[in-house]
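A single protein chain has been removed from this complex, and every other one stays in its place.
Here is chain A:
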Amino acid sequence: MSGAALALEVRAKRWPGATQPLLAGLRLAVVPGEFVALVGPSGSGKSTLLGLAAGLDTDFDGRIERPPGAPGVVFQEPRLLPWLSALDNVRLVLHGADDERRARDWLAAMGLGEALGRRPGELSGGMQRRVALARAFAIAPRWLLLDEPFVSLDAPVAAGLRALLLEHWQATRALVLLVTHALDEALALADRVVFLGGRPARVLLDHRVGLPRPRAPAAVARHAADLLAAHPGLLTGSLDHG
């Protein structure tokens, strides 16, 4: 792999005291500019794997090669500092003299130009996610780690944020690893979808999404149906809220 890729090799990851590992014999590589979605039922270790990639969890057996620089990270919850304004939340992760201008620009790009001075408590859930997205993009990362960033949002809000994500990913060509349990979301966004499952969890299927962009929802739905027809057990137990 080239130096700018993200290469995960997890021989075993177990929680302290557990007899069976959560993840075992798992290999996953994402090349620069590639958008990979990680799909699997809850409890399959998707978020754990993302934590390993981010370097938040170092207690595992294996090896991880990371692209240079800090990753832009978006968590399931926005994780904004409640005592800072939207602007200061983004500035917090920036370095250099023009940090304020960069933070302003990214918040404006997310449609938050009017809300710079507001604290997270004064923003709607969707706006908080947009601040979190702005924060991740503002550091101009070579790689992005997204952990179900659009979960528990209204469908139109989530669709808007997905469009924003795609737009800025295409502009920056950062490497993206997105964790989601929604197959439609994965197929609409990613170049490749990696399915996790089993106990301990491993890669069930590494699927290249051949759909041209932009992808119409109908085409995505058809692709999902074809995929599930070919691999009936792919999402066992994970399609509850499709």
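Convention: a contact is a pair of C-beta atoms (placed from the backbone, for glycine too) under 8 Å apart; a residue touches a chain by one contact, two chains touch by 3 or more; residues count from 1.
Basically, contacts and distances are computed from a predicted model.
A.B. asks: Can you pick, from "Menaquinol-cytochrome c reductase cytochrome b/c subunit", "Acyl carrier protein", "NitT/TauT family transport system permease protein" or "Spore gernimation protein GerPD", the UniProt name of the chain not shown?
C.D. replies: UniProt lists the chain that is not shown as "NitT/TauT family transport system permease protein".
A.B. asks: One chain is left out of this view; which of A:L92, A:V157 or A:L205 touches it in the full complex?
C.D. replies: Spelled out, the listed residue whose C-beta touches the missing chain is A:L92.
A.B. asks: Quick one: which of A:A12, A:V31 or A:A70 touches the chain that's been left out?
C.D. replies: A:A70
A.B. asks: In the full complex, which bits of chain A touch the chain not displayed? Write them out.
C.D. replies: Interface residues of chain A facing the absent chain: 54-56, 70-73, 75, 77, 79, 81-84, 92-93, 119, 121, 135, 139, 145.
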